[in-house]
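A single protein chain has been omitted; all remaining protein chains appear in their positions.
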Amino acid sequence: VNFTSDNTYGVAAPIMDAIVAVNYGAVGSYGGDPWTARVVCQFCELFEREVKVFLLPSGTAANALAISSLTPPHGAVFCHNESHILLEECGACEFYSSGARLVPVSGFAGRMMPLELNAAIAKYSGIRNDLIPAALSITQSTECGTVYQPDAVAELCSIAHKRGMAVHMDGARFANSVVSLGLPPAAVTWRAGIDILSFGATKNGALAAEAVIVFDTDRASDLIYRCKRAGLLLSKMRFVAAQWEAYLADGLWLRLAGHANTMARQLADGLRGVADVRLPWPTDANEVFCLMAGSMVKRLRDAGASFHEWTTVGLYASPFEPTPDEVFVRLVTSFQTTQDQIDIFLKLAADD
Amino acid sequence: VNFTSDNTYGVAAPIMDAIVAVNYGAVGSYGGDPWTARVVCQFCELFEREVKVFLLPSGTAANALAISSLTPPHGAVFCHNESHILLEECGACEFYSSGARLVPVSGFAGRMMPLELNAAIAKYSGIRNDLIPAALSITQSTECGTVYQPDAVAELCSIAHKRGMAVHMDGARFANSVVSLGLPPAAVTWRAGIDILSFGATKNGALAAEAVIVFDTDRASDLIYRCKRAGLLLSKMRFVAAQWEAYLADGLWLRLAGHANTMARQLADGLRGVADVRLPWPTDANEVFCLMAGSMVKRLRDAGASFHEWTTVGLYASPFEPTPDEVFVRLVTSFQTTQDQIDIFLKLAADD
Amino acid sequence: VNFTSDNTYGVAAPIMDAIVAVNYGAVGSYGGDPWTARVVCQFCELFEREVKVFLLPSGTAANALAISSLTPPHGAVFCHNESHILLEECGACEFYSSGARLVPVSGFAGRMMPLELNAAIAKYSGIRNDLIPAALSITQSTECGTVYQPDAVAELCSIAHKRGMAVHMDGARFANSVVSLGLPPAAVTWRAGIDILSFGATKNGALAAEAVIVFDTDRASDLIYRCKRAGLLLSKMRFVAAQWEAYLADGLWLRLAGHANTMARQLADGLRGVADVRLPWPTDANEVFCLMAGSMVKRLRDAGASFHEWTTVGLYASPFEPTPDEVFVRLVTSFQTTQDQIDIFLKLAADD
Partner (left out) sequence: VNFTSDNTYGVAAPIMDAIVAVNYGAVGSYGGDPWTARVVCQFCELFEREVKVFLLPSGTAANALAISSLTPPHGAVFCHNESHILLEECGACEFYSSGARLVPVSGFAGRMMPLELNAAIAKYSGIRNDLIPAALSITQSTECGTVYQPDAVAELCSIAHKRGMAVHMDGARFANSVVSLGLPPAAVTWRAGIDILSFGATKNGALAAEAVIVFDTDRASDLIYRCKRAGLLLSKMRFVAAQWEAYLADGLWLRLAGHANTMARQLADGLRGVADVRLPWPTDANEVFCLMAGSMVKRLRDAGASFHEWTTVGLYASPFEPTPDEVFVRLVTSFQTTQDQIDIFLKLAADD
């Protein structure tokens, strides 16, 4: 039973089949192939508008490149204090933006609060404090396994746009949020005010396939140079395009994410019934966070279950602040998680 | 007939099989999987010594990351004036090194000349000229389709080391040079003085698999951070490792490169017999460069052949400086080039 | 009455005299002059040990250059959440370090708390969170006009050194702290664990004279290149050296700072006696911070007094959190502040 991350799993069969299927002939490299051209059309249809698309092999790169196109080096980029770009990407945003600053904003359950965002921006508005408020980055689904409703996204975007800032969405688990909301992708992105999206497929069954989607096509005119300069414009791009083509075809992406979400919900529901387990947040997507007795964690691990302890920064000054005996853990389900794995884990957890 | 580049072709069957074969189960991400561990051992055996290995999806990234570990921002990096890092990577070395300078050094047939290298370094030695000579980068096989003999590599490395500089080898087509030389990989790398190697597999039949090989294992202690920070540490690394495992197993890499080299040699030999075609350099690897009548270029392209015109910078002041009627072209063969393609091309070329 | 900043004032007479006095003859540029050589000796004597010295025209540059020599681009630099490097330097540290991150640490009255520092560092120690804890920066005297005792500095340095981090002191108002403590400069710097000091003279009567003092002379071997590369190695350096020579001679620096401190203390003492004025912190140096009724602020400004409103971040959740009627202001005295100015200001404040 491995709940450490959705990226510990492999590739969904239809995606692997697609990779194999495009392996013939000589085609233009660096994206000059027919599959890449076709995928761009798929994205335009999916988002019900014209978009610019940059296919990439890595989510960290997608986030950092997207954000670097929104901020000058002397810009401040506001993000949740538990965001992946802040805590897990080794300063990639700072690197790609030549030194822009990430400003952490707190919020409950992974969702940034308008009040906190306003307060954070206010500090970057004085005359002597010269960094410019340049961009906002929010994550959908969030790092806490919750989801923003479209109106919540719109409210944050509105705050940002009023200050002349652009808005980025980190969609490493975008599919999980779309399934959870049951809304068209346009509704939680550009219609709510998002300017640029990092759309991830890797965590949801691709091999290495991410995309930066630019909604305002006047923007990001230098992004192709930034990709090339970073060595992120792959030569045999057809194999990234093929993954996307299969991912988006016939709703595969939603089926894969839907399964992962269902597994997470069952896991969460089961854990709520176990004594000594507390769940601080709802389980909207494919990640379950809970406080467990240390002895339970040990028992689960001894039995072969894998999962990460997690930062408790989001629990401070809440009823869920851990007691000395509790450990805060993250459990991630994937497109390959099985009912059996959920059952085994719940049985182990309950088996006091 | 497509001779534009070896990266227009797909993936060799054994490598694609290997990708499919590792697609099961949950394993550690970011390189914490058994295949990655095994590939490191393969590299150590191949190079007959302990090495550090960083698996990457892109050759530009491999070059730039490797070089960034050898130079401070205020360093000068000497490279051939036709080198890929200078002409084709959109300033990746400058980006990764926070602004180090590439200093072009001229030389014949893609090979840097010791005399020219010494002269170039001498300009960066004065008191008022403050950039430090930090690194040398040479390409094997070269951008002109030639190969350095080990003693030529050793002479350049010796010049660099005497000045306290480190030496990088761009081995985007390393396999082609090893086959051409018929020597063990160690002989043209660390035994000749190379400190760090960008070893490419993508152009020779992999999907997206490159490796930075660090010979002096005390070096490059910060390279893992640089990889992560650039978004180049792929989460599902097993699929890069699997490509390498298959590539190195049973000499597949040498067979693939050997075929490409043979095709190139046949193409070169054939072209030498065609009137109005001049070849300035020997064809040591899988690239043929020649001067053709413009009318011949048109005829070939009209018949469906694809290839690039190339920079004539290396021909200046030589007997091969193009006449007004001549076009300088590059023809690249690959592991998938067929005898038929060579024959068709030669027939078209000769058919005046 | 101008209390906006100590840098609104001009140059102390002995320092201006020294500038004029060295204006003869031709001498080596970029620091190759006899005055610069002499000043280095003065610093060694002052700090009772060998030091490396870099003379600079700007305090922001001194801070950023010093810090850039302590951290890799993938480093985290811990600083007080009201520190000048964080709030007032437009991302200079990020610029000079090629994108290192400033991590704010809270603390009372401008002084970082060991507990908070430990907590902040702890977040940069995990396996997935890849930025390295690289440096600590503390300010003496602090941005709140208070002073660290040597044992407080030593405790923070000890925490940093245990983690392999280096420690920088922002001494833009170093003189004010030395006078306040009545201790030799060595006692609050290297003897307490400081590795590198930005020593400012500009705010205390120089024209434009700052110095980076490196205590561990094995460090910062690349700082001269960083200075040159940033255009901060002035050609007519003798005029910076002359300022320092006069500043340090016969204790001028301590007399100037002593006067400013005395004026600040009188101002603080006077304000404590005024109704509707609250001072949250002691006045150890030359800055007075207080909460005033908005009407009092208006009256003072109408009468011609100048001063800044200040960030209230340091007052949150304290007895000094401003009421809706209160404004938080900063009053800075300088070497030129007169008794008259203090009296006039106090009279205006009291005159309800």
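Here the chain labels run A, B and C in written order, and each chain numbers its own residues starting at 1.
Keep in mind that, in the parts below, contacts are C-beta pairs under 8 Å (C-beta built on N, C-alpha and C of every residue); 3 or more make two chains touch, one makes a residue touch a chain.
Quick caveat: nothing in here was measured; it's all calculated off a predicted structure.
For the chain that does not appear, the touching partners among the shown chains are A, B, C. Of the options B:Val20, B:Leu87 or B:Ala303, the residue whose C-beta touches the omitted chain is B:Leu87.
Between the chain not shown and the residues C:Val77, C:Leu234, C:Val277 or C:Ala349, the one that touches is C:Leu234.
Only one of A:His84, A:Arg111, A:Lys228 or A:Arg330 touches the chain withheld from this view, namely A:Lys228. By the touch rule set out above, subunit B reaches the unshown chain at residues 73-74, 87-91, 94-95, 97-102, 123, 128-131, 308, 311, 313. Interface residues of subunit A with the unshown chain, by the touch rule above, are 72-74, 98, 130, 132, 222, 225-226, 228-229. Along subunit C, the points of touch with the absent chain fall at residues 2, 4-5, 7-11, 16, 19-20, 22-29, 56-65, 89-92, 95, 202-203, 207-208, 225, 228-236, 238-239, 306, 336.
As a convention for this text, only the chains that are shown with their structure count from here on.
Note on chain placement: the centre of subunit A and the centre of subunit B lie 35 Å apart, centres being C-alpha means.
Residues of subunit C in contact with at least two other chains: 73-74, 98, 130.
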